[in-house]
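One protein chain omitted, others in place.
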Amino acid sequence: MRKRMAFAAVSLVAFMTAASPVLAQKAGGTLRISHRENPPSASIHEEATISVVQTFMAVFNNLVVFDPKEKTNSPDHIVSDLADSWAWDASKTKLTFKLHPGVKWHDGQPFTAKDVKCTFDAVDGADTKQEMMRKSPRSIWYQNVKDITTNGDNEVTFELKRPQISFLSMLASGYAPIYACHANGREMRTKPIGTGPFKVTEFKRNEVIKLVKNPDYFKKDRPYLDAIEWKIVPNRATRMLGFQSGQFDMTFDSDVSFPMLKDVKAQKPDAVCEARPSGVNSNILINRDAAPFNNADIRRAMVDTIDAKAFSEILSQGHNLDGAAMLPPPYGVWGMPKEMLASLPGHAADIEKSRAEGRKIMEKLGYSAAKPLKIKIATRNIAIYRDPAVILIDQLKQVYIEGDLEPIDSSVWYNKIAKKDYQLGMNLTGVAVDDPDVNFYENYYSKSERNYTGYNNPEVDKLIDQQSAETDFDKRKKLVWEIEKKLAEDVARPVIGWNVDNTCWDPKVKGVNLQVNSIYNGWRFEDFWLDK
Amino acid sequence: MAIIDHDAALARAGANVTGRWSQVLFTARRYPLGAVGAVIVAIFVLTAVFADVIAPTDPTATNAKFSLAHPGSLFWLGADFMGRDMYSRIVHGARISLAVGAGAMGLGGVIGITVGLASGYLGGWFDLILQRLLDIMQALPLLVMAIVMAAALGPSLRNTIIAIAIPLVPTVARVVRSSTLSLREQPFVEAARAVGMGELRIAVRHVLPNTLAPLIVLATAQIGSAILVEASLSFLGLGIPEPHPSWGRMLSESAAEYVRTAPWLVIFPGVAISLTVFGTNLLGDALRDILDPRQRS
Partner (left out) sequence: MGAYLIRRLLLMALTLFGMSVLIFVMLRLVPGDIADILTNASGISDAAEKAKIAHELGIDQPILVQYGKWIGGLSRGDLGYAYVSEQPALDEILPRIPISGKLAGMALFFAVMLGVPLGVISAVRQNSKLDYFLRVISLSGLSLPAFWLGLLVLMASVQWFGTIPIYDSSPHGFWDDVAMLGLPAIVVGFRSSALIMRLTRSSMLEVLRQDYIRTARSKGASMFAVNFKHALRNALLPVVTVIGIEAAFLVGGLIVTETVFNIPGVARFLVEAILWRDYPIVQNLVMLIAFVVVTINFLVDMAYMALDPRIKFSD
């Protein structure tokens, strides 16, 4: 009898402990976060920066999302959002979603399958009237979509031209929210409506963005928070001071660099800080169509001098990741292993040897310390671009290349790059989803708008298409590594490192789960709560 | 406009001053603050000119090992977060500040003198229109004009000088114009005309030298303003780009972020700017006392 009592008692305690995380969430409170810059607009589909996604993802829902409880975004951890279930057909070219019934837009109108079609037609550029979006930087994600059809109010089917497993991952990204058919572009850019857990009440430029709880949210008991308040503070020192003095509960994503981390923790010892890769890599744009980098030898010499470790040590006290085109393991799902990386140009273990070789190449071409090759290095005129550019200039001196920095105003940066009006450019690329289709099609496919260097290698293009259609995961991974290798050997767009930065928050903020292979996909805020 | 004849004054006072050096010392003792200013400015100029000798370390060399190093025997004034030597950067920064200050003042001065001389001398419609143009340019604060110009031209040393020089033109032109107006009627100008001298020659050889006194005073004051505006522009990200060491840019974002772990990043460049401008202001004040007693403070 006593044993049974004890067993019951223990099970009761066990049950309560297991259940207590669920019981412990407290509803209410306003989460105050510092925002690092004014978002160019509130329309996620029209923009390509974390400033917009992190702020406004909470206003929307996707069809599916990467499981917010998992640390890694991966194709086998995709869960429902607006779609209750989904299935591929036998040919793997038709993807049908069954949508959750009874969902309402923030203005009260009902959500139907037509809204899905409207959204992706607009993104694809098929919406000729273009009232919903003025621009679509990710239209290339959907180039494989043949047609979108609806069947009643709760079923929608995407028809692809060929199998593409990654398609589901793209729909799970923070960059794939569902817009309403009856929304117009101006509204979506200033005070958007969605189906999500929060509604926008205020978007005062350069001041504050206020979101409040959506009482009619279709997921029961969510969100926990009453409101989220984003205060826009362009000056990083002021942002940090605000966090340390308790005026903000959380810093902007990846806002705390390693050199600053010590200061933050010294002033606010109870701060919870987590470091993880931001899915952003620094890379060098090379203009192969003009002197001097139309010469493959000079390109090689330039790559030989790059000491990725030095970049990492200065910018992040050694925490940045050394990788090729894809985010490296263990954080990234697809990146090539370390052993393969060491054999690629630009990632050599012995930097002195590699630099000596680079110098030999330059000497053969007639350059020396007294007679260096003078070039200009263009970069965007903001600190996160300028800092690696300064380090690059210093390193290039080791192979007799004298670089002068040319800071370009952000407003004309991409224009200048598109016109090939540069010799070398220091660039940062954020990869929205840790997926080879997203990364390769956006940045390296010859026909892509964001293939800034105009790199055109039909062999690589073929490989990219091949891996995209491959349904076997291991076979596909090998193809991805082959592409990474080719890109590095071709010196297409040398990747110097993948950034790792810290995000900090006050211990009263709970439910935070930062994902380690992308910063763009986990900001629904529906699981956050304040323990006050 | 009378210029004090020091030699005569000194002789009358019974002083036994003969050589140049003793004259200088005497002036220095009469205007101690000005002397201090002159010394500061001289140090500034010499630092700028001999930067390579005083600070042989490369101000742009990065080194992760020494990131945020404390001031000590290796780095006299510490190092920034990229491991660059602050002492070297501040010394070489003097060169940039001197280039911008003197360059902007020089360019603005040359244009302003030409405009003011022409305006005051020729008068009539020309003067009227130019006056209105100068009015318009002066309706906007210096920094705002400089920001718009810097945004238009893009960040570089040359463009920063231009961006600061243009807004300085109206002040110089005004001063030169008012001097020209009063000098135009002086007897010696009439005499020169009577002798048959060309107007241009009169303007340049006779009128201009007599406007120099207020101009020198203005110049020293404006150099200080130019240095401050350059610092503000660089602070806002619009001025001198990397890797040139600009004092103003050293104070922008990244310095303020590390202020508690590395306060020297904020203190030293700020002291450098303040001290230099302070010196030019002191010197300017004293020069004004010496050259134009009517404006004596």
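Per-chain numbering from 1; labels A and B assigned in written order.
The rule is simple: a residue touches a chain if its C-beta (ideal position, glycine included) is under 8 Å from a C-beta of that chain, and two chains touch if they have at least 3 such contacts.
Worth saying up front: this structure is predicted, and the values here are computed from it rather than measured.
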(message) With touch defined as in the header, list the contact partners of the absent chain among those displayed.
(response) A, B
(message) Going by the contact rule already stated, which one of B:P59, B:G120, B:G154 or B:P214 would touch the omitted chain in the full complex?
(response) B:G154
(message) One chain isn't shown here. Among A:K69, A:K146, A:K161 or A:R205, which residue touches it?
(response) A:R205
(message) If I consider the whole complex, including the chain that's not displayed, which of B:L33, B:L74 or B:A191 touches that chain?
(response) B:L33
(message) In the complete complex, the non-displayed chain touches which residues of chain A?
(response) 38, 40-41, 46-49, 130, 134-135, 137, 186, 189-190, 204-208, 231, 233-235, 237-238, 241-242, 244-247, 409-415, 417-418, 449-450
(request) Provide the residue numbers of chain B that touch the chain removed from this figure. (result) 33, 132-133, 135-144, 147-149, 151-152, 154, 224, 228-229, 231-232, 235-236, 248, 251, 256, 259-260, 263, 266, 270, 273-275, 277-278, 281-282, 285, 296-297
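Going forward, only the chains that are shown with their structure count from here on.
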(message) Just the number, please: Cα centre separation of chain A and chain B in whole Å.
(response) 48
(request) Could you pull out which chain A residues touch chain B in their complex? (result) 235-237, 240, 259-260, 262-263, 266-267, 310, 313-314, 317-318, 381-383, 386-387, 389-391, 393-394, 405-409
(message) Show me the residue ranges of chain B that touch chain A in the complex, using the header's touch definition.
(response) 60-62, 64-65, 67-68, 81-83, 151, 154-155, 237, 241-243, 253-254, 256-261
